[in-house]
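Mind having a look at this structure? Questions to follow.
One chain of protein is taken out of this complex; the other chains stay put.
Take a look at subunit A:
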Amino acid sequence: MPVAEHHILVDKPSLDMGIQNLIWQVTKKAFTGGIIGITISDRFCSVVPVRGDSMSPTFNPQRNSYLDDYVLVEKFCLNDYKFARGDVVVFSSPTHFKDRYIKRIVGMPGEWISSSRDVIRVPEGHCWVEGDNKASSLDSRTFGPIPLGLIRGRVSGVVWPPQRVSKIG
């Protein structure tokens, strides 16, 4: 008695279609994930490494880039630009706008800052930033007060390495 044999034939064209479909699905998911990731990083918060020792000992107390601190930068402050003296902020450099610096706000608009030779009033819409490690910091003492619009986020705490996890401010 003949046994009905069932062969499932997968011919090459439909195998290609299957792989194409899979690649398309994966690409779509990666694209969506990327867009959502960018939005979260721009609107909510992101994690960035701190380079250099201009904020020592608050960040990077040892001069060893393998042990650089990673900090959480929140972006909600950019909705109304309400900052206060003492906030640690990330901002675009006024001279090299693609560079980002992390420094502390030590003067708000209307306040007076005494620098080496004279006393300066912080203009409206600006702030005076300085690194905690004054000996090794490029900040407002060099490039003057910065417009608040250059600020890209506020540091809320250290998230790495685990033994240095802390809240700031």
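One rule holds in what follows: contacts are C-beta pairs under 8 Å (C-beta built on N, C-alpha and C of every residue); 3 or more make two chains touch, one makes a residue touch a chain; residues count from 1.
One rule holds for everything that comes next: contacts and distances are computed from a predicted model.
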Name of the absent chain as recorded in UniProt (options "Aspartate aminotransferase", "DNA primase", "Peptidase S26 domain-containing protein" or "DNA-directed RNA polymerase III subunit"): "Peptidase S26 domain-containing protein"
Residue of A:Trp24, A:Tyr81 or A:Trp112 in touch with the missing chain, whole complex considered: A:Tyr81
Residues from subunit A at the interface with the omitted partner, ascending: 32, 35-36, 38-39, 42-43, 80-81, 91-97, 123-126, 146-151
